[in-house]
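Structure record follows, encoded as structure tokens.
The complex is shown incomplete by one protein chain, all other protein chains being positioned as in the whole.
Order of writing sets the chain letters: A, B and C. Residues in each chain are counted from 1.
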Amino acid sequence: MSRHSLETKIGAVTLRNPVLLASGPAGYGLEYEGLLDLERIGGVVTKTISFEPREGNPGTRLHETGGGLLNSIGLENVGAEVFFSEKMPALVDAGIKPVVSLAAEDWEDYRMLLDATAGTVGVDIIELNLSCPNVERGGMAVGTNPELLAKYVRHAKDTLPGMTVLAKLTPNVGDIAALALAAEEAGADGITAINTVVGMDIDLAARRPVFKRIRAGLSGPAVMPIALDAVWRISRTVDIPVVGVGGITSIADAMKFFMAGAAAIQVGTAVFYDPALPERIVETLEETGIPGPLGDCSRMKGAG
Amino acid sequence: MSRHSLETKIGAVTLRNPVLLASGPAGYGLEYEGLLDLERIGGVVTKTISFEPREGNPGTRLHETGGGLLNSIGLENVGAEVFFSEKMPALVDAGIKPVVSLAAEDWEDYRMLLDATAGTVGVDIIELNLSCPNVERGGMAVGTNPELLAKYVRHAKDTLPGMTVLAKLTPNVGDIAALALAAEEAGADGITAINTVVGMDIDLAARRPVFKRIRAGLSGPAVMPIALDAVWRISRTVDIPVVGVGGITSIADAMKFFMAGAAAIQVGTAVFYDPALPERIVETLEETGIPGPLGDCSRMKGAG
Amino acid sequence: MKGLFTGRIIRTQRLSPLSHLIVFERPRGFPDAAPGQFVSLRITSTITPLLRRPFSIMDLTGTELHLLVKVVGKGSDILAHSPCGAEIDIAGPFGGTVFPSPEKKDAVFVAGGTGLAPMIFAARTWKRDRSLGRADLVYGAGCEEELLVSLCGEDFTAVHSATIDGSCGFEGDAVALLEKLVEEGKAGGGILYSCGPTGMVRAMAGRAAARFSRHLTSLESVMACGVGACRGCTVPVKTDGGTVLRTICSDGTVFDASEIDWERWEE
Partner (left out) sequence: MKGLFTGRIIRTQRLSPLSHLIVFERPRGFPDAAPGQFVSLRITSTITPLLRRPFSIMDLTGTELHLLVKVVGKGSDILAHSPCGAEIDIAGPFGGTVFPSPEKKDAVFVAGGTGLAPMIFAARTWKRDRSLGRADLVYGAGCEEELLVSLCGEDFTAVHSATIDGSCGFEGDAVALLEKLVEEGKAGGGILYSCGPTGMVRAMAGRAAARFSRHLTSLESVMACGVGACRGCTVPVKTDGGTVLRTICSDGTVFDASEIDWERWEE
């Protein structure tokens, strides 16, 4: 039987297929050796790096909720230098396509990080994690403000000519499609949606919040309807490709994201419990082809 | 053993206990006869009514997701006249405390609805459902705009002197605490949080969104961390009581809401599968008392 | 009056690759029920599945409650494979309208798939109280394997079977077979009782049913509360002025098919 080609173009980059590991759960890619065949998937969005190494958050970092996972890792990462000199080359050597995820605490940090990225051979696609708290904005995420978001995206496009830039959005806003539009207008080559949803939990016995930082990020099956809605709306608002992520737990879930309008998908939390899922999705896509997006069933209206 | 008194004061009203049924799942209250002892609970927030009767949305109205339920009922209701002349008196006769939930499509509707409410004996507490799409706002919910929300709350307080007014907020905003503050400043006696989270799902076989209106409202265990976070933040922002709702599925969940700062709680989706839960929560509270709110563990910071 | 009960499984039988007979001990205090009523089961105490699952009562004796369960997803799968002795949370009986017994004793039943369950309950109930004479069952399933003839052999005077793939009996669905029987003068008059996929009932309502005095059908829908509170299972019913929405769970499950506004009913 003839197998479908799954090559997927985003900006100037062609991925061998549209199935990626999401930033964070994917680590620096090689940790899953033996559990998942990384050469079979379209690429790995590496753990978000900042310019300097970061320790992340103290206290409990993971906590399961009904159908979901709260995490408060807090962007622990090795920093740009170690990442570009050690982690990335190892990934590339192993035949894996890295999508480099970047974040910054403030503008100065951001500029240095982009400069470090500019100097690195082999990086042709980055994902800007615009969901992390920003110092200048009093801890608010860059991704909640259209002007700031546009400024960040534009600077990446200016500093890194030819680089394919994905803007990863947070769902913790009133209208995620408006932010996607701001990113597109600022020159983003694609939108990744969604990052985690803000949530919290309480440790009953200890009578305190589970997390030191109190609020954490919700992922997994619980957020899948929220992510699918975001992808649906964004893909009807912008013309650039949308990369769908949030709660994908089965092949069926992946298909739904393509139908909602995603050009590619990422698997995050599910990799923890079902590391073979990304490969199974690729195999199914090879047999069936990538499902086309649904038509515009009706004008968008509010929910009841 | 001595039983704790659970009397709970909200505005000018004293509830026999702080455990309510949430608007929507509760219907008009009496439908659950035989399944749950309504006299044991603090009250029933009746299905949101509008001035005129409404048919609600066409097509599929319910759909299960991972740990959650999407609904697109679309505010089907009998209208103010039938509600106040038939449904409410029946509830009161059965010894049940009604909290009357109100919503309007536009300002004119809203004024008529409040006038109809003003003329009714026996209503001393209402919940304004500010989460439904509003015609004047191009389908956006009143509850997403602080000025509009304040205008609605203020008008209710002006039209209904002495009435206890709860403002029920939607989580589909960037900062729900800011909206709670707007409601408090406009005179609300309490805040109910949260209404459903916007989400969607796709019917793979039919290749179309599950719901005619595409977007629907997510409830159940999946949204519990989101609701708990909202209650935590709102109760640290306003001085009026907060009524917590969203994903309460167990006695432990209910306790967490009180610890997060809720003065009362509502059970929605869980009533469908575990109608005895509200009573069990009341029984436990009678034995243990209502858990006090947690201290301000630390300053609020963004999630990682 | 409806209530919450715990039912213990005392017998199970695999009837086909997908269909299972599950027999519960009738819970103490479980009320009497009539054909067209259903129970709603909380299949696990975890959140998968989250909602209760509705199943028609296939039989209710002094000591037993019978359900016919077809595996179509997670909930039905867990239920169908629950071991004897398992205790399951059962709410019910739900349903505000039921099938009335036939006026002139003879009746034609049309069942598609697990729509068989309420038809069996009707036939058994009315045989017990002697209100049923000749009982013809027109029964369709996807293929021979899913045709549960062993289950209904004794309850009907004649079973007319149809399979979509033609592997057994008439090739086609129950509606086409009913039409054939009507054309051949082998069925018609009296009340037509039906239960099955909405598509089947819809097709029948417009055509074959015209040859019967009434067509009463037990409808299905995704449900949450089961008691008329959530308005999740509505169906448009014609009235003088236009249409009103009725709930399948509490205004039904039994409706006069001619009163349903099929055009406005989009599932």
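Definition applied: a residue touches a chain if its C-beta (ideal position, glycine included) is under 8 Å from a C-beta of that chain, and two chains touch if they have at least 3 such contacts.
These figures come from a predicted structure and were not determined experimentally.
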Listed residues B:G29, B:G42 or B:G66, member touching the removed chain: B:G66
Contact partner of the left-out chain, one of A:D109, A:D124, A:D175 or A:D274: A:D274
Touching the absent chain when the full complex is considered, from A:G27, A:G79 or A:G187: A:G27
Contacting the left-out chain in the complete assembly, out of A:K157, A:K212 or A:R236: A:K212
Touching residues on subunit A - with respect to the absent chain: 24-28, 31-35, 47, 55-56, 58-64, 66-69, 71, 73, 76, 212, 220-221, 249, 269, 271-276
Absent chain, residues of subunit C that touch it: 46-48, 74
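Please note the rule applied: only the chains that are shown with their structure count from here on.
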Chain nearest the overall C-alpha centroid of the shown protein atoms: B
Label of the chain whose CA centroid is most distant from the centroid of subunit A: C
Separation of mean Cα positions, subunit B and subunit A [Å, integer]: 33
Averaged-CA centre spacing for the pair subunit C and subunit A, given as whole angstrom: 47
Residues of subunit B engaged with two or more neighbouring chains: 56, 66-68, 71, 73, 212, 220-221, 249
Residue list for subunit C, restricted to those that touch at least two other chains: 47-48
